[in-house]
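Every protein chain of the complex appears in place save one, which is left out.
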Amino acid sequence: MTTTVAEPSASATAPRSTGRGRLVLARLLAARGAVTGTVVVLLLFALAFGGPYLTPWDYAAPDFSALHQPPSADHWFGTNGVGQDVFAQTVRGLQKSLVIGLLVALFSTVLASVVGACAGYFGGWADRALMFLVDLMLVFPSFLIITIVSSRLKSAGWIAFVLLLALFNWMITARVVRSMTISLREREFVRAARFMGVRPLRIISRHILPNVASFLIIDATIAVGGAVMSETALSYFGFGVKAPDVSLGTLLAAGTSEAPVFPWLFYFAAGLLVVFVLAVNLIGDGLRDALDPTSGAAPRRRPRRKRP
Amino acid sequence: MLRYLAKRLGYYTALLIAAVFLAYAISATALQPRTYFDAKVPRPAAESVEHQLTALNLNDHTPVVERFGHWAGGLLHGDLGRTIHDTPVSDDFGRRVWVSLRLLLLGSLLGMVLGVAAGAWSAVRQYRFSDRLLTVLSFVLLSTPVFLVALFLKNGAIAAKDAAGHDVIPFTGYETPGLTGGLGTHLADWALHLLLPTISLALGGLATYSRYQRGTMLDVLGSDYLRTAEAKGLTRRQALLRHGLRTAVIPMSTMFAYSFLGIFTGAIFTETIFGWHGMGEWLIQSINEQDVNSVVAVNLFTAVVVLASGFLADTLHAALDPRVRS
Partner (left out) sequence: MTTALDTTTVDTPLLAVRDLRVDFAGPHGPVPAVRGVDLTLRRGETLGIVGESGSGKSVTALSVLGLLPGTARVSGSVRLDGRELVGLPGKELAAIRGRRVAMVFQDPLSAFTPVYRIGDQIAEAVRIHQRVDKATARRRAAELLDLVGIPAPDRALDSFPHEFSGGMRQRAMIAMAVANEPDILLADEPTTALDVTIQAQVLDVLRTARRETGAALVLVSHDLGVIAGTADRVAVMYAGRVVETAGVDELFEAPHHPYALGLIGALPRLDGRGGPLVPIPGAPAPMAELPPGCPFAPRCPLAQDRCSTAEPVLEPASEGAGDHLSACVRSAELAGRRPAPAEVYPVPELPAPSGGSGRSGRSDGSDRSDRSDRSGRAPVLAVSGLGKTFPLLKGTVFKRKVGEVYAVDGVDLDLREGETLGLVGESGSGKSTTLFELLRLGAPESGRIELLGHDTARLTRAEAHRLRAELQIVFQDPMASLDPRMPIGDIVAEPLLTQRAPRAEIARRVPELLRQVGLDPEHAVRYPHQFSGGQRQRVSIARALAVRPKLLVLDEPVSALDVSIQAGVLNLLQALKAELGLSYLFVSHDLSVIRHLADRVSVMYLGRTVEQGEVSAVFDRPRHPYTRALLSAVPLPDPAAERARDRVLLAGDPPSPTERRAGCPFRTRCPRYAGLTTPADRTRCEQERPALTGDPGADHQAACHHPEPPPADAHGG
């Protein structure tokens, strides 16, 4: 039919024949920080969920023969004032903190992407109302509201706490998603879909969200670290995870006053916390470099002509 | 430019009113002052509790909107209501606000200035040793919650004290009680007490700002106008200082508005850990005492400070960037 005006097949000219996923993976592996971060996070997860099986001690059961004992072959991280094994407690606390961090990041990212994409895509009153809400929630430190409300939620347990954290952690992400959506909305492939008659919610799910996905992945990664930090801070002051549950925050709170004398009560938990958040941040940074198509050394080429 | 700022101010006022109402509603429903009285020993008579609650405008049998109206009416006359101990909230407020502001202003300013400088420096020296070192440091700092930084610093000070046998750096309170001497002695004493809390606050800001500034500066380094400046005959250094820095700082002004929240949250921990009787400590104390009016006062303070910093950021933005003025 029109073979006379055909160009040679793409294989002759396509710059790379690898898929995008493999490209991202290759770039990620090239970033040492991200690889280290991933290994550390995996090890910490293994420790958090495998650790309880390694030690004969239970995190709550006291060993009255060993009070305030420094680390030893018997009690790897030592014991506290009532003889509880610090390793068992730390592992248990780490487990809780990691689970909370992951869940908060998941919930808040979902909420942020829905609100941000809707505000950005529909614009007008929906946008203004949602953005006023975002600004409003940004005026107070989430900490204040959580502390106030959490005193009422004593019975609901840590799941309520997760929801609270997520509820106050989505606003800035939503703002970014919104502004990305606004620019995507004017991009020609979204216009093309609109002119084809594709429905708005379908455009959001099929075209908008996949194109902000890389930002969301990076943001969610970093949000895990942020959520763990918030959790520990709140639990430290008694507003988060409460006994009998333990988290890194409650352990730190318990160990603080004794830290100068019995450092093992404080520094194991503190160290694991910093190492985990650091590893997560390294992964986030590596992902940002790997997913961002403009990063890399190749000079950016300018479009030939601006749209008149 | 004035029109732009006036518009922003109007928006912030609307936000402030809505936010204060919400804060009041949340505090008044979530906290239960009744339990505070019920827990008193000896247990007061039910009638007396009812009477006291009503007198303090804390009675949960009165609708929230009505209580808010009463509270807001007082606010217009500068009355913040009474604490649960039946003292004026404004007394506590007046005493604590300067303690907190001292710490907040110093900590955030220091963090910002050092962070911007470190970030710009880091970007110019991209991939050199100094950049890598700063990157590693800021990552470690970003991964350490403020309360942990504060605790590390405090533990360090305690260790120093134990080693030296006397106080090396003070780590509790904002002044030495009963200190005698002239103004100079007092100022020196204040400065010394400010040291650790300010550092713990500023470090977090420094890390955040320096990462962000590094990013915006790198964008500017690849920009066409910097190339133009060089093509005119400016050296790289001159071009960076005259044309690059100002443009790179512009996005930071927005960042400033957002990050103030984080700094305030950090200040709550810092105050509590270093035994400062500021707004943060007051918040935690009054939540535990179910003291609604005091909690609302702290909320009001935060909202005003956050919005003021937002307005300041807008002013800065408008001053730096002619494009937003029109």
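Going in written order, the chains are labelled A and B, and every chain counts its residues from 1.
Following the convention adopted for this analysis, contacts are C-beta pairs under 8 Å (C-beta built on N, C-alpha and C of every residue); 3 or more make two chains touch, one makes a residue touch a chain.
Fair warning: this is a prediction, and the values are worked out from it, not measured in the lab.
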item	value
Residue, one of B:Gln32, B:Ser90 or B:Thr247, that touches the chain absent here	B:Thr247
Residue among A:Leu28, A:Ala126, A:Ile182 or A:Val198 touching the omitted chain	A:Val198
Contact footprint on chain B, counting only the chain that is left out	7-8, 10-11, 14, 222-225, 227-236, 242-243, 246-247, 250, 320-323, 326
Touch list for chain A against the chain that is not drawn	1-17, 19-20, 27, 30, 128, 132, 187-189, 191-193, 195-198, 206-207, 210-211, 213, 296-299, 301-308
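By our rule, only the chains that are shown with their structure count from here on.
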item	value
For chain A paired with chain B, centre-to-centre distance based on mean C-alpha positions, whole Å	24
Contact set on chain B toward chain A in their complex	15-16, 18-19, 22-23, 26-27, 30-32, 139-140, 142-148, 151-152, 155, 158-159, 162, 258, 261-262, 264-265, 268-269, 272, 283-284, 287-288, 290, 295, 298-299, 302-303, 306-307
Of chain A, residues touching chain B in the complex	132, 135-136, 138-145, 147-149, 151-152, 172, 225, 229, 232-233, 236-237, 252, 256, 259-260, 266, 270, 273-274, 277-278, 280-282, 285
